[in-house]
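Missing here is one protein chain; the remaining ones are kept as they sit in the complex.
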Amino acid sequence: MEINVNESTRRITAESGLSWPAGLSRDRLLEAYRTMCLSRALDVRIWTLNRQGKAAIAASAQGHEAAQVATVMATDPTRDRYLIYYRQLTAMLALGTTPTEMLMQFLARDGEMLSAARQFPLHGSHPRVDLFSFSNVVGTQLPQSVGVALADKMKGRDAVTISFFGDGAASQGDCHEAMNFAGIHNVPVVFLCENNRYAISVPLSQQMPVESIASRASAYGIPGVEVDGTDIVASYEAIKEAVDRARSGDGASLVELRVERLLPHTTDDDHTRYRSAEDIEKMLELDPLPITEAMLRRHGILDDATDAEFKEAARRAVDDATDAAEAMPFPPVQDMYRGVLESDSGVKSNG
Amino acid sequence: MEINVNESTRRITAESGLSWPAGLSRDRLLEAYRTMCLSRALDVRIWTLNRQGKAAIAASAQGHEAAQVATVMATDPTRDRYLIYYRQLTAMLALGTTPTEMLMQFLARDGEMLSAARQFPLHGSHPRVDLFSFSNVVGTQLPQSVGVALADKMKGRDAVTISFFGDGAASQGDCHEAMNFAGIHNVPVVFLCENNRYAISVPLSQQMPVESIASRASAYGIPGVEVDGTDIVASYEAIKEAVDRARSGDGASLVELRVERLLPHTTDDDHTRYRSAEDIEKMLELDPLPITEAMLRRHGILDDATDAEFKEAARRAVDDATDAAEAMPFPPVQDMYRGVLESDSGVKSNG
Amino acid sequence: MAEMTLIEAVRETLREEMRRDSDIFMMGEDIGPRGGVFLASEGFVEEFGEDRIINTPLAESSIIGIALGAAVNGMRPVAEIQFADFVWPAINQLVGEAARVRYGTDGGKTAPMTVRIPYGGGVRGGLYHSQSVEVIFAHTPGLQVVAPATPYDARGLLRSAIRSNDPTVFLEHKKTYRLVRGDAPDEEYTEPIGKADVKRAGTDVSIITYGLMLHHSLQAAESVAQSDGIETEIVDLRTLRPLDAETILESVSRTGRAMIVQEDTGAVSVSSEVSAIIAQDGFFDLDAPVMRVTPPEIPPMPFSPLQEAEFVPSPERIADAIRRLAEV
Partner (left out) sequence: MAEMTLIEAVRETLREEMRRDSDIFMMGEDIGPRGGVFLASEGFVEEFGEDRIINTPLAESSIIGIALGAAVNGMRPVAEIQFADFVWPAINQLVGEAARVRYGTDGGKTAPMTVRIPYGGGVRGGLYHSQSVEVIFAHTPGLQVVAPATPYDARGLLRSAIRSNDPTVFLEHKKTYRLVRGDAPDEEYTEPIGKADVKRAGTDVSIITYGLMLHHSLQAAESVAQSDGIETEIVDLRTLRPLDAETILESVSRTGRAMIVQEDTGAVSVSSEVSAIIAQDGFFDLDAPVMRVTPPEIPPMPFSPLQEAEFVPSPERIADAIRRLAEV
C-alpha cells in the first residue's frame, strides 16, 4: 500500500487491512485490540482517580490507542528505543508495562520505577525497555532522539529510535534543528507525530499555515507520510516502512498519525471552553476502539465472546492494579536527596 | 519574468535585464553600480585598516554587493524597515550611510551613530533610516523582524520589513519559529537570505540536506524564490515582487539570493583552511562587480569614462573618510554608564 | 477597596490596561478562548479580539522574539510564558536580546515589554511545573524583575511593568494565585519598581524574602512572637532587579540579625546577593551571621507529596531558624 502526503488521509480506510501486510497476523491484531481495551479501561480509571483527588494530573491516551499499539507492533522492543511524550499509556502497556506499574506513576507511590515518583507520570526511564522521557518541556526530546540514534549509528548497532511528539511540538525550534540534523547525517530515527489537531486549546490553524506536518519532511530531505491513526493496519504499515528504512541504514523518516484527542488536554483542562459542539461530535466518531473492533469483526477476527472476555479481563486487571498501587506508601522523604550527581553523598545539603 | 525554486538559479542570467522591469531605469542601474564601486573600495580599505591593527574586526560584503544594492532598490527607505545581519556594508551605503559613518563603526570612534561604539560594526540602530541589528547572535533577528512587521500590520501602516540572514542562520530554531508565525499571521516581512554557501567554514552540505533554503518556504505556506544574487536585475525583480506582495497585504515571502563570499568569513578567518583551490577559483568568477559592469556595458549604460570616474570618486571618498574617521577620538569612559535602563542615573554603579 | 485573589488582581489589571492603551496586546499559548491555563486572560479574546489576544504556536523563543520586535516598533506587548519551566527556550531572546536593546543602541531603540511568568512550587508540579527561574533575570543588566506576593502589589507593580519603557520580567507565584487574597483598590494606582516593602515591623530579626515565602515567613513570625516573644521584621523585596539595598540595610541596621528566606535553591541565587550586600555594606551592624533558609541543592522539586512538602521551606522550619538566629 502506498501512502504519501499528497493523498488525503481519509482515503486510507480500514479496508486497507484486507490483506495483512508483512508482520501482521490475525493473532497480533487480536492481541493489539486486547491491549487497546486494557488501555482504555485503565485510562478511564486514572481519570476517576484524579477526580477522587488521588492522582494529581493525567493526560489521556483516549483516541490515540490504535496509533500507539501500531507503533509498538512495527518496532522491536528488544533492541529499539522509545523517547515518549506524555500521552503514551497504550504504547507503554504494549511494551509490557503492567497496569500496577502505570498506576504507581499516577499515584506517586514508593517504588515507582521511572523516576522514583520525582516526576510526572510517564517521565523518567524504564527498567526493562529502553524507553524514557526526561522532561515535560515540549520538543526537547526531538534533538535528544537524534543524538540517541546517532550513537547507535556510530556504534554500528541496528537499533531504531522512535521519537514521539505532537502537532504542538512541531512548532518548536528544536523540531527544526532535530530534523535538519537527522536529514544531514542519516540517523536511524523515526519522528512519530500523533497529530490530534490541538496543542491544549490551540487548533492547527493557529499553529501552522500548512495542512500537514508530514509535508515538512521535504524541507529536511526525509520521507514524510500522513496516515489515518485510527486505522491500525495503515498505521502499522506506514510506521513499519519507516522503521525498516531506518534499520537498513537509509536514515530518518517522519510519520504523521492523524488522531483525535477524545478527552480534554489533561485532567486540569476543560475543552468545552475552546471546542465547538460539532467539533466534539465529529471527533467522537473517530474513536479507534469501535473502529478497530468493527474492522476485526468484519474480518472475522473478533467475535462477541472474545470481545466480552477482553473487556472483562481489562476491568479485573484495572481493579487489581488499583488495589495494589493504592496499597503502596509514598516514597520516604530522605530518598529525595539521592543521586543529583554520581559523586553525591545522597544526604541533605544546602549548596 | 517568472522565477521559481524549480528553475535552476543559473538560468536567470544578466540578459534577464534586456527589458527593465518596472521601477528600474538606466539611471538607477548606473547609481547602483556607483554604490557597488564605493562599497568595494571601502571594503578593501576596512580590511587594510584591520591588517594595520586599527579595525578590530570586519566581515566583508565582497561578493554580496549586487544582491544588497538590488534589495535597497526594491524597497522604500522612507517607510520600510531593515533588520540587517553584519555583512550589509553595501546595503548601508545604498541607504545613505556615509563612508565616514561606516569607518567610525570599524574604528570605534566617539560619535559612532549606531551604538556609540558599544557594539561591533553594523550593530545598533540607525539615526536616519529604520535600520537596526541588536546582536551578533545569529538567527535572533528573524522572530524580531516578524514582530516588527506584526506591529505595522496591527497599526495598519504600509511599511515592509526586510529581514536579512544567511544560509547558516537558516539552521537555527528561531528561523523555523519566525517563518511559521509569519505564515500563520500573514505579516509584511521579506525573509532575505544571502546564501553564500558557507557558515564560516561549514559548507551547505553539512548545514542542510536540501539544495535550497527557498524550498523550505512551502513548509510555512509562503512563496519562496531562489535567484542569482550576482544578477542585479533578477535580484531586484524577485525582491520587488516579494516587497509588493507584503505591502499589498498578502504577507511574507522568502527570497534566497545565491552569492559568493569572496573573502574569508571575517578578518579573523583564513578560508584556505577549508576551501579548496578550485572552489576559490570558481567563486572568483562570480564577482558581482565585473558581472554588473559587463552587463551595463553590454546595454550601453556604462562607458570607460564613467567607470573610471566612479572608481576614482570612490577612491577619493574612501581616503577622505579614512582621514575624517581616524581624526576622531575614542568614546570617553564615562559614557559607558549611560542608559542601561530609562530610570538610570547614568553614573557608575556596582549593582 | 475590593478583596480579591492574586490571579484576579492580575486579570483585572491586565484588562484595565488593555482598555486604557490600544498599543498593549498579549501573546502566549492558550491565552485565547481557553483564557490561559490559569485563566489570567479569561474573556479577553471575546472583549479585545484575536488581533490583541494572540494564541501563539508552541514556541517560546518566538513568543519573546516577536514581542520584542513589536515592542521596538511602537507596541507594548505583554507576553505570557505558560509555566516558568518553559522559559528556557526563550532565554536567548530575553536575556541575550531584549535586555541589551536600549544599551546596545545607545537608546536608539527601546523594548517596552512585559513578560509574565507563572513560577514556583508546592502545587504537585514535579520537576517541570515547579521551577523558580529568577536567578538569570536578576543577574542581567537591562532587565527589571518583579515578584509580587500580594494582590495589592500585583496590581500596582503590573501597571508599572506594563507602563515601563524597559523589558520587565513579571513573576507570579502559582501557589499564591488562589491561596492569597487581599484588598486592592479599584483606582489606577502604581507601585514603584525597585522598592522593597516592610510587611511586618520587628526589632529582633530581619527576614528578607519574596513570593510565597513572604507568607510562610509571616506565619513563622507570628508563631515565634507568640511562643518566644521574638519580634521579626519582614522585608518583602517585591523587585528582584534592581534590588532595594537601602531598605534591606536599614532594617538590618535596626535588628542586627539578617535571615534570607527563599523557595529557589540557594547556591548563586537572589539570597546570595542579599547576603553579600549585607556582608559588604551592613557588616558593622551585624550581631550574628547572615543566615539563609533555602531548599536543598536538588532539582526543584519532587512530584511525590511528602518530598515536595519537605523541599519548600515551611513556616515551622523558618520559625526554628528565627529562634536559632535570635539566640546567637
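The first chain written gets the first letter, and so on, giving A, B and C; residue counts start at 1 in each chain.
The criterion applied here is as follows: a residue touches a chain if its C-beta (ideal position, glycine included) is under 8 Å from a C-beta of that chain, and two chains touch if they have at least 3 such contacts.
The shown structure was predicted, so the numbers you read here are calculated from the model rather than taken from an experiment.
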Which visible chains touch the chain that is not shown? A, B, C
Touch as defined at the start, partner being the missing chain; which of C:Met113, C:Met291 or C:Leu306 qualifies? C:Met291
Hidden-chain contact residue, picked from the options B:Gly173, B:Pro188, B:Gly251 or B:Pro288: B:Gly173
Residue among B:Leu38, B:Ala59, B:Ala117 or B:Leu289 touching the omitted chain: B:Ala117
Quick one: say which of C:Gly74, C:Gly107, C:Pro141 or C:Pro305 touches the chain that got left out. C:Pro141
Which of A:Ser135, A:Ser201, A:Ser235 or A:Thr267 touches the chain that is not shown? A:Ser135
Going by the touch rule given at the top, which residues of chain C touch the chain that is not shown? 61, 85, 88-89, 91-92, 95-96, 99-100, 103-104, 127-128, 135-136, 138-139, 141-142, 240-243, 265-273, 275-276, 278-281, 283-284, 286, 288-292, 297-299
Chain A residues touching the omitted chain (full complex): 81, 114-116, 118-119, 123-127, 132, 134-135, 137, 140, 142-152, 154-155, 173-174, 177-178, 180-181, 184-185, 338-343, 351
In the full complex, which residues of chain B touch the absent chain? 56-57, 108, 112, 115-120, 123, 135-139, 168-169, 171-174, 199-202, 206-208, 268-269, 273-274, 330-333, 335-337, 340, 348-351
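Rule of thumb we're sticking to: only the chains that are shown with their structure count from here on.
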Where centres are the averaged C-alpha coordinates, which chain has the largest centre distance to chain A? B
Centroid from C-alpha atoms only, then distance chain A to chain C, rounded to Å. What do you get? 36
What is the distance, in whole Å, between the centres of chain B and chain C, each centre taken as the mean of its C-alpha atoms? 41
Among chain B residues, those touching two or more other chains are 173-174, 177, 180, 184
Give the residues of chain C that touch two or more other chains, as numbers and ranges in rising order. 56-57, 59, 61-62, 89
